[in-house]
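With one protein chain withheld, the remaining protein chains of the complex are depicted in position.
Order of writing sets the chain letters: A, B and C. Residues in each chain are counted from 1.
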Amino acid sequence: MSSHEHHVIDLKYLLGAAAGLIILTILTVGASYVEIPRPFDLLTAMALAFGKATLVAAVFMGLIWDKKINTMALLFSLLFFFLMIGITLLDTLFRDRPFWIYN
Amino acid sequence: MLETINRLILPQVSSTFAADVDGLFTFINVASAIILLGITVAIIYFSVKYKRKSEDDVTPVIRYNTTLELTWTIIPLILILIVFAWGFRGHIDMRTPPSNAYEVYVTANSFFWQFTYPNGVQTTDELYVPAGRPVKLIMQSRDVIHSFFVPDFRVKQDVLPGRYTTAWFQTLGTGEHVIFCTEYCGSGHSDMDGMVYAIEPEEFDAWLREQKELSEQELPLAVLGQNLYQQQGCAGCHSLDGNVVIGPSFQGLYMDERQGADGSSRVADEDYLRESINNPGEFITSGFNNIMPGYSYLSEDQVSAIIEFIKEQQ
Amino acid sequence: MSAATKDFKIREFPVEENPKEHYLNAASGLKSWLFTVDHKRIGLMYLASIIFFFFVGGLLALALRLELWEPARTFMDADTYNRVFTLHGAVMVFLFIIPSIPAALGNFFLPMMLGAKDVAFPKLNLLSFWIYSFGALFTLYSIAHGGVDTGWTFYTPYSTSTGTAVISMTLGVFIMGFSSILTGINFIVTVHKMRAPGQTWGKLPLFIWSLYATAIIQVLATPVLAITLLLLIMERTLGVGIFDPALGGDPVLYQHFFWFYSHPAVYIMIVPAFGIISEIISTFSKKTIFGYWLIALSSLAIAFTGFLVWGHHMFVSGQSELSTIIFSFLTFFVGIPTGIKILNWVATMYKGSIDMKTPMLYAMMFLFLFSIGGFTGIMLGALSVNVHLHDTYYVVAHFHYVMMGGTVFAFLAGIHYWWPKMTGKMYNELWAKIASVVLFIGFNVTFLPQFVMGSQGMPRRYYSYIEQFQTLHQTSTVGSWVLGLGFIIVGIYLTISLFSKANKASSNPWGARALEWMSSSPPPHHNFNHTPVVLHNPYDFHKPISEFRLGIDGSDNHHEHTEVAQTQPAEKS
Partner (left out) sequence: MANINATPGESHLAHHFVDSEQQFDSSKLGMWIFLVTEVLFFGGLFVAYIVYRSWNPELFYMSAKELSTIMGAINTVVLIGSSLTIALAVRAAQLNQQANISRYLIATILLACVFLVIKYFEYTSKFAVGILPGELYTYTGIDHPGAPIFFSIYYMMTGLHGIHVIIGIGLMVYLLVKTRQGSYNAAYFTPVEITALYWHLVDLIWIFLFPLLYLIE
């Protein structure tokens, strides 16, 4: 039971992912020149970035073919990152607003 | 009996929301005590009853009991919901000053409190308030974070640099109550205390007027300087009798040869004193830390008054 | 590693009593310790360092208490006092309690309980010890250079403006953070990949479950502390101003960052202690643990919930009302899984065969003291009450009850429990019991009065105080001496037990069932002389002990692969 079982990623996937990444980069830059109303400009940019991130993680880092636990580790880190941001924003965005029950 | 215990372990009840806080405090204590007692009794009882008799005692296999598990999930769950709701309700009161509250501006400095009343009167470390009327404090810090705490009122709020925070209270009657700083702020943190004097509203109005008149009087420079010495909190760090408190004493300071921490030395003439007050970090006297706040917001006249006062301390 | 045990022939491996060869004499000389990759030796080195720093922290605490004898100055000035409590807090938290149970006892026993020869990355483990020592050096350096006077929380803007050695101290803590992270990574991977054949998740000892939950917190929270301290260092050196209102920054944001780590960190401190208690209560009651899965999973529940409540340290900091309320609400939910643990432990004792040996005695004290600490935590989580109690001695008493009464008492329980396994020697039971009672009394005399004075409004971090509090402070100070006396007794009888000859321990003095007891005392270099196989849950006391001593027939752990490993430059990971 040794290492030749490791999945060798097909060349076409690697090149395809790279191409996809370049295209998405061009799209990202392009989108920044288009007037998109606020929050949506940021959302578009982030959606594109997440698309790119998924490509890197899934193909380059081989998560598609890998043990599920590794994917879970990555997702967990994101979950906690979002918790950190989300809960902090509950403070910083609502500082000058008293809680609705008050008054 | 609970009441007696409370009086022993809690400060006096002197504001409108203190009683509610104490009520929740008691509730949690009693509930906890009951559960704790249950646990302790069980432990002791089991240890005695099921004491090991021999090395090959056989014990039953009990892995799980849904009813029990549910019981000790649900009862605590109910208790915490009560505690949350109660604390939350109390907190609403604490965070919503009535709109007719009397407003006082508070400035926290290392290590003294300045109170500014609507008519411009200022006091240091002494807060006068009309008894029985809601008072709202609008607070800001001039340097690091401090925290305004009056145990008798159950009021506490951090005071931040660069931003206002507020607190409010309404006393139940006249009285004197101690103020503590409860956010660690350096050498003088434990000395950063003060007093709230709740006095009858009429008395308060009279006091306010009197202070206003006093402040408008033409005073000799040195006397004005002495007032500022008290008001601006210099007294917290600089003594007049030669003792070192946090900073060097003012006694004999004028025209003295001062040794700097960097080895240089300077004569404490008027220029030096002005600089030391406005920008104390420029020249650090040896043996001391660079902790004195700058007073560049004082007017030229005020600085001169202080200098005149320092000159008198020979 | 899901191993189908049926592929192998298994047989019982009797345990060798008082072996001639074991990990302690497998090699000798200072170098054989400092550069060892044996998890057991690394564990012991951690243990020694941790005990050393506990004494440093303890001496600082005695100094604190002594200074508080008189309302004004007793024997040190305000600046010294401020440095002393900062160092006490920082040493106790970062150098003692965070590494304490995981890095010392965990390192020693995690691989043994899994039937593994070592942790997954032994070199990383050694590196982690060295990083810890290196970080500790920075801390000592900052003590030598005037100390730090910010409090262990390093709140800005005070920490960016004070003239003390903040940078070297925070750098030290930053570095030690990596040690904590590496230990966490090592443990997670070891638990996932190196369990003995047959050891499914449902057959893991609860100490492993607790270390696993702890490792998850370490891995997720510690990096945030690292970035926080890095920002603080940048703030002091370059004035980046992210936390400085003068440059557009916000000091409250610092507190979010700090507590995002430091609240979960309190569960780094306590969850491993829970693990020890599970082992001990079951063993000394000689009874299957009650609610195995609930105890196991509640560790994970605590770990997860622990990430959502950090703002309860900031109720009066000026954060928004919305977050204040949400944090308060979530805070209480940690109490539920914790309570489940406590009550399951109590239920385990029911109809047991209870033997009040020293570890069990400590475990009972733990239950009592930690419950008080936990309930007062609930008190502090209640919004309106917190406003009154925040930053008073009530908080000081709360966290000493959970950290000292909880973690330290559990740590003591663990040390006594595993002492025979680690050293091969038995301590004096009578003296151990006397010491535990002295500690218990001393502890309560020290910290109960602090609840009272805190409720009355005595603020913490106060070098001087108003006279009203003097009696309570003096009682507390006297208590701290009783504590000191207790620790001196512990130190003496443990040291004696090491050097006396007559008290050799058997391999399983308590009649426990977990794997580490199925090896000799002290264990051999490779933990077991065979590859252990697990059939039962480690608390199945009704199964014959021989079924816990199984191993793969013909397997020989002695020198399998070792020659190869030594000649090859083994890879780093």
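Criterion: contacts are C-beta pairs under 8 Å (C-beta built on N, C-alpha and C of every residue); 3 or more make two chains touch, one makes a residue touch a chain.
This is a predicted model, so every value here is computed, not measured.
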item	value
Visible contact partners (per top-of-document touch definition) of the missing chain	A, C
Given C:Thr228, C:Ser384, C:Thr407 or C:Ser520, the one touching the chain that is not displayed	C:Thr228
Given C:Phe96, C:Tyr132 or C:Phe257, the one touching the chain that is not displayed	C:Phe257
Sites on subunit A contacted by the missing partner chain, in the whole complex	1-6, 8-9, 11, 14-15, 17-18, 21-22, 25, 28-29, 31-32, 35-36, 38, 41, 45-46, 48-49, 52-53, 56-57, 59-61, 66-67, 69-70, 73-74, 76-78, 80-81, 84-85, 88-89, 92-93
Where the missing chain touches subunit C, by residue	1, 3-4, 7-8, 116-122, 124, 181, 184-186, 188-190, 192-194, 197, 219-224, 226-228, 230-231, 234-235, 238-242, 244, 247-250, 253, 256-257, 526, 531, 552, 554-555, 560-562, 564-565, 568, 570-573
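Heads up, the rule we're going with is that only the chains that are shown with their structure count from here on.
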item	value
Euclidean distance of C-alpha centroids - subunit A vs subunit C, Å	35
Whole-Å gap separating subunit A and subunit B, where each centre is the average of the chain's CA atoms	46
Of all residues in subunit A, the ones touching two or more other chains	98-99, 102
Shared-contact residues (touching 2 or more other chains) in subunit C	252, 318, 321, 325
Subunit C partner contacts - residues on subunit B that touch it in the complex	8-11, 17, 20-21, 24-25, 28-29, 32, 35-36, 39-40, 42-43, 46-47, 50-53, 55, 57-65, 68-69, 72-73, 76-77, 80-81, 83-84, 86-91, 93-95, 143-145, 147, 149, 151-152, 154-158, 160-163, 165, 178, 180-191, 193, 246, 289-291
Residue numbers on subunit C that touch subunit A, as the complex places them	192, 220, 224, 250, 252-253, 256, 260, 307-308, 310-311, 318-323, 325-326
Footprint of subunit B on subunit C - complex, ascending	78-79, 82, 149-151, 155, 157-158, 161-163, 245-246, 251-252, 285-288, 290-294, 316-318, 321, 324-325, 328-329, 332-333, 335-336, 339-340, 342-344, 346-347, 349-356, 364, 367-368, 371-372, 375-376, 378-379, 381-388, 390-392, 451-452, 455-457, 459-466, 511, 540-542
